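First the structure, which I've put down as structure tokens, then a few questions once you've had a look.
Of the protein chains in this complex, all but one are displayed in their positions.
In this document, chain identifiers A, B and C correspond to the written order of the chains, with residue numbering beginning at 1 in each.
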Amino acid sequence: MLSNEQRIELYYWMQLTRAFDDLMVATWRGGRGLGGVFSQRGHEAISIGSGYALAPEDVVAPMHRDLGCYLLRGMAPVRIFANMLGRANGVSRGRDVNLHGAGDLGLNLVGFISHLPHSLPVAVGVAMSFTYRREARVALTYVGDGSSSAGLFHESLNLASVQKAPFVLIIENNQYAYSTPLSQQMNIADIAVRAASYGIPGVVVDGNDVEAVYAATKTAVERARAGDGPSLIECKTMRMLGHAIHDGAEYVPRELLAEWEKRDPIVTYAARLVAEGVADQDELNEIAHRCAVEVADALAEAERSPFPDAATVTEGVYAP
Amino acid sequence: MLSNEQRIELYYWMQLTRAFDDLMVATWRGGRGLGGVFSQRGHEAISIGSGYALAPEDVVAPMHRDLGCYLLRGMAPVRIFANMLGRANGVSRGRDVNLHGAGDLGLNLVGFISHLPHSLPVAVGVAMSFTYRREARVALTYVGDGSSSAGLFHESLNLASVQKAPFVLIIENNQYAYSTPLSQQMNIADIAVRAASYGIPGVVVDGNDVEAVYAATKTAVERARAGDGPSLIECKTMRMLGHAIHDGAEYVPRELLAEWEKRDPIVTYAARLVAEGVADQDELNEIAHRCAVEVADALAEAERSPFPDAATVTEGVYAP
Amino acid sequence: MNAAVVSANYGFAEAERSAVEERTLTYIAAISEALREEMARDPNVLIMGEDVADPFGGAFKVTKGLSDEFGTRRVLNMPMAELGFIGAATGMALMGLRPVVEMQFADFISAGFDSIVQFAATNYYRWQGAVPWVIRAPSDGGLRSGPFHSQNPEAWFVHAPGLKVVAPATPADAKGLLIAAIRDNNPVIYFESKPLYRSLKGYVPPGEHVTPIGVAQTMRQGDDVTIITYGAQVHQALEAAQTLAVEGIECEVLDLRTLKPLDEEAILAAATKTGKVLIVHSANRLAGVGAEVAALIAERAFEWLDAPIARLGGLDVPIPFSPPLEDAYRPNAAKIARMARELARF
Partner (left out) sequence: MNAAVVSANYGFAEAERSAVEERTLTYIAAISEALREEMARDPNVLIMGEDVADPFGGAFKVTKGLSDEFGTRRVLNMPMAELGFIGAATGMALMGLRPVVEMQFADFISAGFDSIVQFAATNYYRWQGAVPWVIRAPSDGGLRSGPFHSQNPEAWFVHAPGLKVVAPATPADAKGLLIAAIRDNNPVIYFESKPLYRSLKGYVPPGEHVTPIGVAQTMRQGDDVTIITYGAQVHQALEAAQTLAVEGIECEVLDLRTLKPLDEEAILAAATKTGKVLIVHSANRLAGVGAEVAALIAERAFEWLDAPIARLGGLDVPIPFSPPLEDAYRPNAAKIARMARELARF
């Protein structure tokens, strides 16, 4: 059971994610960005709810819509903005774009590559290393509905299952893969049914309900930690903006968006916290304000940060 | 319902496959072969039962344990032996080894490559071409239990399903992938359950019962031809010899082999045909004898055939 | 500055000049035009890829309007599974269709690599089943897109037997080589240059315009230094040549256009003409296509050489995102001019 403090923490992390995202979208739309960025709008409950269910020693490989998970695990917003802006103090030292390459083993975060869903087998391997060393740790990663069509989805879950790896996979089913709706990606109603192909548990949860995501992940993590192998959790949600910053998503029916707008994970959670007497609106407003300031400071600092020196371009290809 | 003539035909094709295989194994063990070859022993009911359910205009991409399917569709045994012996009149003109590269579009046969299971998406593409051209044809291919762990299994069935392609997949579950038993390949009892991941029908049949394989394939083919999309059929059997000619398969428990030996698809079918009065033993012996002569002649001719001219090595890389 | 400059209208004769003005297309429009015309001409031509159907029309809008015009039966949105759908394209091609497969970015072609180099490339040699597909791969960088949206993976495919590989540098060739690729009975990988998409305009012949596969093109004539290149770097080379012309150094610029099979005759002729060769491409220099071109020249034109064979390519690092790093990584006109100048002085 989540304590009141924890529930407020969940709210804070979702709000911080949203604040970061709002500022990022505004900055890039305003022409002050560099390269493309992916909006997280609507996905906050998934990355926060799942990430919150992990212990610090667990390892996560977030994907391109899991900004919240990076923040939650302690990656400073300035490092992320600096990465997006190609600065020397970005997580990847100017090497990689937006959230790509935002790995930091000190925070038990594995960075991703564009090629989807390549974090999946890597996270399974991380989990296998825990079995190998008999450590009670868990590896967790994410996959989109679209990326679940890729062969690695199958190879990775099957491998995790035969190896009984302490592994949790969160499917972020946001109805679209870029412009392609679910119906052109698959011929099933719930991706979670695929768990049966690997002899592992699979559940469907409301991806806009942070506590539901948390609870399902917690169950899966405990199972994994106990040595009972991997699980799959499908979180249903909706991508509320375009695929990336340049994409207006005209191909998405407006009614669909309007419907999901009512289910905004942060707005609904705020209402619930107030209704259940966990927090009052002022308190929540204060949190939102704090988050806005935090990310604004981070952006300002990132924008003041230097670009990497061109002479360093060939440095750090190989580990010493 | 199969007529008596058809049932005897099924017997003939299985017997021809076995005769070819026996002679091949003896020849290679005797040191007169070239390169490796894969024994088909125990798989005859699968390749014949499934291939027999197709119309000539349907397209098949057999794999390395589907010799029967090549024979059934009219590939002359001499062309296959010549291929295995690297002769100029082999199907691949000395280019490819054993059954590899034994494609012939004139017989609606697509050749395979070693990389498994790459015939799978190719056969799905063949099926998609039928949809594209509105032809009432079906594409069928095979996959082993081990190869079903590969990502292409997932990508191909998913694609076939969303495209409603007239496609049939036969899984040859022979308990082993090279030396690796099922338990190290997957964590499920029946591979057929994976059909649910794609919203398509999946059934399990006795892979040593040629009529059962035929009936299941026929149902799937009719469904595909009617425009209702792909199906999956898992045939349970046992690989009775090593993975390839050099492999003694010491890793397979002898009791397991002894058990399956009793279920030999040809011996049991012969007994059934006799018991049901379809044929008498003399007739079946005569067929077996005819098959033995046929393959012996083919091998002799293949052994007399010339090797390709070294000067042709760079010919035929590109289609004109 | 006495060398003929043929770059401005990309080799079309002076007489055609008036038509030139009327038929100026962007590089990307030329690609779309080739697709549309070939689809209209041949019902076997179809398009497959992620997000290619309308209303979206592809990540770069190359296929925009095609499914509206020809129907979704001929413009197929694919699930995100390159290995599978490239394999499916091979199956369709074996049946005589001519799929044109769009990679969303050339970078993702590595996901389908296995099916391309092992199945499609070898099939005709093995059992004479022709595989007439085209894979369109939007390649190259300079656009601040990072290590996975900027790659130039052509060398892998040039090394693999059984493929053809083309890389147009002009709108005319973007159209002409795509048409040639579609009509070719073999698997062809077509590397289109993202940085040229909307920045480059040029004359494109209307209708039936086929640039033959395997034929390089002289883009500028000169007697001092030969620059051999392809794709977006052709324009950097031409810019460098212009700079150097002012200094009295005349560069011959050869656009390879086809990377497999290489136009060996044209390469050797260009190399022997000046005896000083600089090879340039955006891709990693190390074991890139330029290495093959250099090796070919060192083997077959050795006696005509007056200087070391110079190469300029991407660095042997993942393509970095940050502007100072990406600029340090990539060849450009200034770097080309510097190296060509050194060669001229050798």
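The rule is simple: a contact is a pair of C-beta atoms (placed from the backbone, for glycine too) under 8 Å apart; a residue touches a chain by one contact, two chains touch by 3 or more.
Everything numeric in this text was worked out from a predicted model, so none of it was measured.
Put simply, the hidden chain is in touch with A, B, C once you look at the whole complex.
Among the residues C:G176, C:G288 or C:P324, only C:G288 touches the chain that is left out of the figure. Of the candidate positions A:M24, A:V162, A:M240 or A:C291, contact with the unshown chain belongs to A:V162.
Considering the full assembly, C:A298 is the residue among C:L143, C:A269 or C:A298 that touches the omitted chain. Within the whole complex, the absent chain has one touching residue among C:G162, C:G176, C:P195 or C:G222, and that is C:G162. Subunit C residues in contact with the hidden partner, per the touch definition given at the top, are 107, 110-111, 113-114, 117-118, 121-122, 125-126, 147-148, 155-156, 158-162, 260, 284, 286-292, 294-295, 297-300, 302-303, 305, 307-311, 315-318, 320. Listed by residue number, the positions of subunit B touching the unshown chain are 34-36, 86-88, 90, 92, 94-98, 100-101, 113-116, 146-147, 149-151, 177-180, 184-186, 250-251, 307-314, 317.
Looking at subunit A, the residues touching the absent chain are 59, 91-92, 95-96, 100-105, 110-111, 113-115, 118, 120-130, 132-133, 139, 151-152, 155-156, 158-159, 162-163, 316-320.
In the analysis below, only the chains that are shown with their structure count from here on.
Least step count on the touch graph, subunit A to subunit B: 1.
Compared with subunit A, the chain whose C-alpha mean position is the greatest distance off is B. Computed from the mean C-alpha positions, the centre of subunit B lies at a distance of 42 Å from the centre of subunit C.
Across the assembly, subunit B contributes 151-152, 155, 158-159, 162 as residues in contact with two or more other chains.
Residue positions of subunit C with contacts to 2 or more other chains are 79, 81, 83-84.
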